[in-house]
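Note that one protein chain is taken out, while the other chains of the complex remain in position.
Chain nomenclature is as follows: A and B, assigned in order of appearance, with residue numbering initiated at 1 for each chain independently.
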Amino acid sequence: MKSCHKELWFEIPARRGFVNITPEVERCLAESGIQEGLCLVNAMHITASVFINDDEAGLHHDYEVWLERLAPHAPTSQYRHNGYEDNADAHLKRQVMGREVVVAVTAGKLHFGPWEQIFYGEFDGRRKKRVLVKIIGE
Amino acid sequence: MKSCHKELWFEIPARRGFVNITPEVERCLAESGIQEGLCLVNAMHITASVFINDDEAGLHHDYEVWLERLAPHAPTSQYRHNGYEDNADAHLKRQVMGREVVVAVTAGKLHFGPWEQIFYGEFDGRRKKRVLVKIIGE
Partner (left out) sequence: MKSCHKELWFEIPARRGFVNITPEVERCLAESGIQEGLCLVNAMHITASVFINDDEAGLHHDYEVWLERLAPHAPTSQYRHNGYEDNADAHLKRQVMGREVVVAVTAGKLHFGPWEQIFYGEFDGRRKKRVLVKIIGE
């Protein structure tokens, strides 16, 4: 069995944002030489997500509006977590969008359907944060 | 290390529906001959889910009503994604229900609790779509 990992760094300039990280994950896979296996991609921070969906700006706007309706940022005083911090909503939004994805590796490629793309979802940005890629297989 | 994969095809006649796919996944596992490992089952389309819950019709009705309350289909004009398409709500519902499950394989069986069953959740049906089963182990 082979394994490899890589930490990807991001610094999103706004509080929230979505970044397509598929090319970085594909590069990790190519470097690993793994042909058959599983590829885990997870946010290493608990106010961020990794998820798979469509690379379409309208949809990303819809996610932003929808998440803000499900788990509003303001008033920040509505959350007990917000003593020193103001990011309780980010911990909630991350649960809706998920921490991680596991992608099959087949014949040396991410085994994707027609529109699957991997995104980093930031809900409390303006600082450096990491995503972990871990691939096992052979 | 052994690995195997199989793509399962579905065509749900309505816009939304849930299908118990546990027998198909068990068949893949039996064919693989893998005794110990991990089994990934994921929707290959971004308006569908794979999730584990109860095979109970009342609960599936409750999911339908609840998801429609959290992420309503109509009016379709409320979503920017809905230019050529009318399925933005399906992309949102899929995030709540999840893209994938990873199930342990122990002694050649899916290592399940008492009521766990794997479902395909369709939120934008009436066309052919796929689920991927990927199993690695030995």
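Assume a contact is a pair of C-beta atoms (placed from the backbone, for glycine too) under 8 Å apart; a residue touches a chain by one contact, two chains touch by 3 or more.
Quantities reported herein were computed from a predicted structural model and do not represent experimental measurements.
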#### Entry: Absent-chain interface as seen on chain B, which is shown
1, 36-38, 51-54, 56-59, 61-63, 66, 70, 96-98, 101-104, 106, 111-116, 136-138
### Query
Considering the entire assembly, which residues of chain A contact the chain that has been omitted?
1, 3, 5, 38, 40, 42-46, 70-71, 79-83, 88, 91-92, 94-96, 98-100, 102, 130, 132, 134, 136
